[in-house]
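With one protein chain held back, the other chains of the complex are shown just where they sit.
For reference, chains read A and B in written order, and residue numbers begin at 1 within each chain.
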Amino acid sequence: MQRNVGLQILSVGSGLLLLAALYLVFVYAPLEAVMGAVQRVFYFHVAAGWVGALAFLVAFVAGLLHLRRGSLLADRVALCSSEIGLVFISMNIVSGAIWARPIWNTWWTWDPRLTTATISWLLYAAYLLLRQGIEDPQRRGRFAAVYGVIAFASVPLTFAAIRIFRSIHPVVIGAGAPGAKGSFDMTPAMRDTLLFSLLAFTVLYGALLWHRLRLERLSERVAQLRLRILQA
Amino acid sequence: MRAAMARKPRMLRVIGALLWKDLLSELRGRALLAALVVFALLTVVVFNYALDLERTVRASVGAGVLWVTIVFTATLALNRVFAAEREHALHEGLLLAPVERLAIYFGKLLSGFLFVLLVAVVVVPVFALLYDLPVARPLNLAVLLLGTLGYLLPGTLLAALAAHARAREVLLPVLLFPVAMPVILSAVRASQEVLAGSAWVRIAPAFNLLVASDIIFLALAVLLFDQLVDA
Partner (left out) sequence: MVSPAAETTFYLWLAAGAFALLGGGYIALLVQRWRALQVALAGLQASEQQEVGR
């Protein structure tokens, strides 16, 4: 395929931004007094969660567009964005668990945020499984979009449901609640580091999405060519 | 428009006819209902031993056992709901018929609902007996109806969706469980509070969320089911 200048600039740019973010996280941001070094997980942890949510939102909108207009590009965006979102949500969950081990003294707790992230992970893993299970491309796109819409709509409801559970049960180790274990006040340097990490991860998401879309286009081209040769 | 549209049967009649068809084929020797009842009873018994329930935790854990039983039963029923059509290549016939597509959805929803209710009529009293819980409280019955409906609303839609995919029997629960999570969680929570004899203030949040989830899933199904049928 031909060289793509815009994509190259975006890729290199996201790489540089990521390096700068690493510098900020490891060197520029001050050491948190209570939690120590492990607090530095926070910046990329939040950024990964943000990109996961953004990617699922993009997939949802693309799914709606596909249902409305039947746009093939929209279907491709929905697939690629869901896949990338799944990777970032995985990062978010795993890094959160690693942070929680020294801070909460446990890898895992069924707190609303953790549970909602896990359910989202399951939803989009199911979405990709569904796509793999349907052979006809048109039907695949439509069915996947339908599932994507339902899945996206159920996430806030799940969050609300878990909140009800936890607001009555005693909260052993809680995030979000006042006096939650592991919360801290951000200094300006910490805030800047977080904002920069968010920026770097968002640009990285854009670059990955573009690459992934190109991969999908190539894959469709190969499939079409194969079909043509088989029919010839 | 198409001539067939003019003779389009009334939606309610169609729903009734679909329901009747499913019930008839069940009566003619499909063993689904009997198998579902036995399966549900087994679940109740197995959980009793697996959890070794003590009196003090019965209200909270019992509600969970009850809902797991209902959810498993409903999932099995859903897998069968569109399977019969597929086996006899009736699915295409149904979808080609000049029938409002939504009528198909509601017909299937109601037949699934009826099957689960028939199972529940047998299993819930047995559950009440074995676990010694006041299951028959009116509010708990309301939760049972709303929760079952709330599970089947997205369930029927996703069963229609999974019916065209490979490995559909496994795929359906994988698709449905995370989507139905708000319904399951709020139903369990509401049942727990009702069985424990709590005041309405403590029941209300879960109960209201259950109702809200039902409404949202109903709206989504009405909006989206059309998309599952080839234009």
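Keep in mind that, in the parts below, a residue touches a chain if its C-beta (ideal position, glycine included) is under 8 Å from a C-beta of that chain, and two chains touch if they have at least 3 such contacts.
Quick caveat: nothing in here was measured; it's all calculated off a predicted structure.
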Item checked: Chains shown that the absent chain touches, full complex -> A
Next item on the list: Can you work out which residue in A:87, A:125 or A:199 touches the chain that's missing from view?
Entry: A:87
Check: List the subunit A residues touching the unshown chain?
Finding: 34-41, 44-45, 48, 84, 87, 90-91, 94-95, 98-99, 101-103, 105, 181, 208, 211-212, 215, 218-219, 221-222, 225-226, 228-229, 232
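Basically, only the chains that are shown with their structure count from here on.
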Checklist line | Contact set on subunit A toward subunit B in their complex | finding: 67, 119, 122-123, 126, 129-130, 132-135, 139, 142-143, 145-147, 149-151, 153-154, 157-158, 160-162, 164-165, 167-168
Notebook entry, point to check: What residues of subunit B sit close enough to touch subunit A in their complex?
Noted result: 154, 157-158, 161-162, 164-168, 171, 174-175, 177-182, 185-186, 189, 202, 205-206, 209, 212-213, 216-217, 220, 224, 227-228, 230
